[in-house]
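Notes for the one structure printed next.
For this view, one protein chain was removed and the others were kept in their places.
The letters A, B and C name the chains in turn, as written, and every chain counts its residues from 1.
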Amino acid sequence: MLQYIARRLLLMIPTIIAISIVTFIIIQLPPGDYLTSLVASMAETGEEVDQSALETLKARYGLGQPIYVQYFKWAWGIISRGDFGQSFEWNKPVTDLIWERLALTFVLSLSTLLFTWIVAFPIGIYSAVKQYSLGDYVFTFLGFIGLATPNFLLALVLMYISFKYFNQSVGGLFSPQFVEAPWSWAKVADLMKHLWIPMVILGTSGTAGLIRIMRANLLDELHKPYVVTARAKGLPERRLLLKYPVRVALNPFVSTVGWTLPGLVSGSAIVSVVLSLPTTGPLLLRALMSQDMYLAGSFILMLSVLTVIGTLISDILLAWLDPRIRYQ
Amino acid sequence: MTEARPLTPGIAVEEPAQETEINLYIASQWQLMWWRFRRHKLALIGGTVTLIIYLIALFVEFLAPTDPNAYSVRYTYAPPQRLHFIDRTDKGIRIHPYVYGYKVKVDKVALRRTFVIDKTKKYPVRFFVKGTPYKLWGLIEMKTHLIGPVDPEAPMYLLGADRMGRDMLSRMIYGTRVSMSIGLVGVALSLILGILLGGISGYYGGSIDTLIQRIIEFLRSIPTIPLWLGLGAALPPNWPPLRVYFGITVILSLIGWTGLARVVRGRFLSLREEDFVLAARLDGSSELRIILRHMVPSFLSHIIASITLSIPSMILSETALSFLGLGLRPPVVSWGVLLQEAQNVRSVATAPWLLIPGIAVVVAVLALNFLGDGLRDAADPYA
Amino acid sequence: MANQDQDILLEVKGLKTYFFLDEGTVKAVDGVDFEIRRQQTLCIVGESGCGKSVTARSILQIVDPPGRIVEGEILYHRRNGNTTEVLNLAAMDPRGQEIRAVRGKEISMIFQEPMTSLSPVHTIGNQIMEAILLHMPVSKNEARDTAIDMLRRVGIPKPESRINDYPFQLSGGMRQRAMIAMALVCRPSLLIADEPTTALDVTTQAQILDLMLELQEEMGMAIMLITHDLGVVAEMADDVVVMYLGHAVERGDVDSIFHDPKHPYTRALLRSIPKVGLKARERLDSIRGMVPDPYHRPAGCPFHTRCDEAIPGVCDRIVPPRIPLGDGREVRCLLYTEEYAGER
Partner (left out) sequence: MADDLITRDEEVLLEVRDLKMHFPIRRGLLRRVIGYVKAVDGVNLFIRKGETLGLVGESGCGKTTTGRCILRAYDPTGGQILYRQKDGQIVDLSQLDGKALKPYRREIRMIFQDPYSSLNPRMTLLDIVGEPLRVNKIASGKELEDRVAALLRRVGLRPEYMRRYPHAFSGGERQRIGIARALALDPRLVVADEAVSALDVSVRAQILNLLQDLQQEFDLTYLFIAHDLSVVEYISDRVAVMYVGKLVELADTEELYINPKHPYTEALLSAVPKPDPRLRTRKHRIVLQGEVADPAHPPSGCYFHPRCPYARERCAKEEPQLRDIGGGHYVACHYAEELSLRGVIGEGIVAQ
């Protein structure tokens, strides 16, 4: 088992390197760079360009040098100093900007994941066991709608409803008085109060997807011979259900977790824009639009690493759950 | 012991088998699939709706009452009108379609313009009316619209108007073409990549397979939306709309092909082990013939089902990207571009009809999902 | 005769188990009668689709829906000291406490595929101990010791460590041994074995069959063995039931079934199998035609379409009744009724 984890960890390294290269290529793709557009806009407004500052920046990031040099400078900064570079637009180190937002993104995604599981798991089991019952049909239909509705549309509709009928604006993760406030218990409590709306919005399609996966997995298992064996032993139905088919159906379920978490993280990007949440999404979007390349690149890199870690966690979980993998 | 089969004619049974059975025996896989698909009510409905949506996409110019980009400052955020049929006038009751006009009322307190229906003004509406001239499919010059006001200048906003007084109904119909086709084109692109690489991977196996599998795994480990956002932002803003359109489809299919490649590879791998493929080889069939004649028919149906199921995710992705302003941009009209109008809660509050394109997205995606589910269940009629 | 009643462990009377499918009703078991005597082996033999497995599952009421018992009685003679209590298993609620107390404790079952019949994600120890803990008032440690003892008893080497193995870590033969250990750990009075050796090789089959006979001698349980292999029947059975398309067409003791078969199907079946040691290259008698599919059961006697002795206009109309032949033998064939005996 330990060996398995070690091997998986080693495998992560080339993946992350490849991801960083791809990320770097993406942020280099737009024509021009931030400095040129900065100079252009400054020239437009007639401001004076501080040539020496410009040169320092250029030298630091190797702008104007071949792209691989720029990449190595960037990558080396991250490895050696944890320096993700400078956000040109905010004129701050990227590290100052991303951590809190990443943390909030993570809190949001994790709570959404929990919500998704708590809702999807029992419904999935119910739907499979009572296949073709009225409840199954209702859940299946709702599930389909949940899958078909883009998250941001749901967010818009909810916002519209609360604005129109409750005359309050939904959005943000904090009440106005806490936005700038330092962290305190009160702020955490306030966060909890606000968290549930984006959680529900983000969780809908995930829940719908997981219900369908759970239902399908369980339906595959329900009529397997080992279930008959357990029944022939005299096991009561409910215990039998939970101990055997549900347990086995859990394996493919778990293997989806790796995709769920990063999926949520990236899905939250759009919803966060709509709901103006202080997570990574809106900042990433803005950075992309204004070609604030180090900021955008750092976000993409961090999110990708998160995905890789998520996959790793689900693989380990799966190995832990499934002896057939563990003992291979 | 696999003797028990639901279908058994047989040399021993001398009485002629019944008519329906004979049909079953000589039914090709497509007939069997159709019979199986037919039992799936939701899939049938989904299929019909999909068909209708694609028909709409095909005849956009004819179906839309006006030019989607025709604007009118007078009717900014005009609410949807009802289409009336029964006209009670002094002269009696006449049955013909018409809409009422708008009256502007200024709310003195909120300092806002609001529209109210003006019952004094009736604008007759006709089917197959002559209106703005257009070129159907860019080829045939026509003037006839399915529906429209008799007087081309008369206001008709059955689904309301947007910020610039453009007709939402026409825009939504035009959006259908772009949004639905982007799914098709994207899937077609992914399909070519997927079948090619998945086929190579599955057929040759070995180190090529390993390499392709690693690439797929890698592509899947990159979170899609940030990747799309990054690539979407990379599209130069000065590109002409058509090029942006293809740029977006390429971006979407960059991820999409991995899913299809997996399906194709999996099918290839399992089929390669089938006895009937070995039998074909021992018959002396060439490799090409084995693939085309013996293997492809066995997974074509599965591929079709997977395609149907991957169109909706393309549509959703396009909508999301365009919604954020990183995908298609005006003047191109797609559902995502239309929803961009509804991005802030204030405009939604004043003009909730801006959300209607969202309904179109949900309906299209639902229909395609139902259809795909039905196809998938019917894909293997011998199981 | 009282003595013989004492002997009876299980009586199946007029059992009918049907499957209600969209395509129609499949009469998988359509009137089956037999008895199982204590400490004896009853073999149910028949080709695939004849309903032998469904019969076995009906006894424990573990037929998967849409199948269910529509008629008949399954009388289990439970012995409590000197008194015998008769329970009708067919009348019990399939999910109820009553039948669950019988399952695994008094009647247990093993299946054809030991790989798929054991949970892939639980150790065999876990699965065996579960059976013990369900039916016996013992602690976990005692259950573990019992399980290890039982594994040793069925010939699994190093049971102390094997108990922590998962099914996929064992070979086919070992898995079936573990299955048997699980089934016998509560010392049932009846073991139902549904094609227990079909998936195994001949030499492993010999090991498993021997093991079953040994354990039967030692524990004194009755065995109901379901098989399609007449060789296995001849090796194992005391009594035999021959099934064809849901009917028990003939039953009797093993010797008379093999040496004095009555039903045309039994006779044809015995003639159509090649026997080891019989001179090679002798032409086999085959039964013509195919087993009819369950949706198109022939009217009258289900075998008449393939029967060389069928009487036209009679066998295709009249469902043959059960005809007792004495000595516990019974046949369902019109040729043994007084009316049509002349046709034989």
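FYI, contacts are C-beta pairs under 8 Å (C-beta built on N, C-alpha and C of every residue); 3 or more make two chains touch, one makes a residue touch a chain.
Model, not experiment: these values are computed from the prediction.
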Missing-chain contact among B:Thr132, B:Ser181, B:Ser285 or B:Ser347 belongs to B:Ser285
For the full complex, which residue in C:Leu209, C:Ile226, C:Met243 or C:Ile311 touches the chain that was left out?
C:Leu209
For chain B, residues in touch with the removed chain:
1-3, 5, 7-11, 24-29, 207, 210, 274-276, 278-286, 289, 294, 297-298, 382
Touching the missing chain, which residues of chain C?
47-48, 171, 173-174, 201-207, 209-210, 213, 228-235, 237, 254-255, 258-259, 268-270, 272-288, 290-291, 293, 306
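Methods note: only the chains that are shown with their structure count from here on.
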Using the touch rule from the top, work out which pair, A-C or A-B, shares more C-beta pairs.
A-B
Taking each chain's centre as the mean of its C-alpha atoms, give the chain farthest from chain A.
C
Round to the nearest whole Å and give the separation of the Cα centres of chain A and chain C.
55
Suppose each chain is reduced to the average of its Cα coordinates; what separation in Å results between chain A and chain B?
27
Multi-partner residues in chain B (2 or more other chains touched) are none
Chain C partner, complex, touching residues on chain A are 223-226, 228-237, 243-244, 247-248, 251, 321-324, 327
List the residues on chain C that touch chain A in their complex, please.
57, 60, 62, 64, 95, 100-105, 108-109, 111, 113, 116-122, 127, 130-131, 134-135, 166, 168-169, 179, 182
Would you mind writing out the residues of chain A in touch with chain B in their complex?
15, 18-19, 22-23, 26-27, 29-31, 144-145, 147-150, 152-153, 156-157, 159-160, 163-164, 169, 171, 262-263, 265-267, 269-270, 273-274, 284-285, 288-289, 291, 296, 299-300, 303-304, 306-308, 311
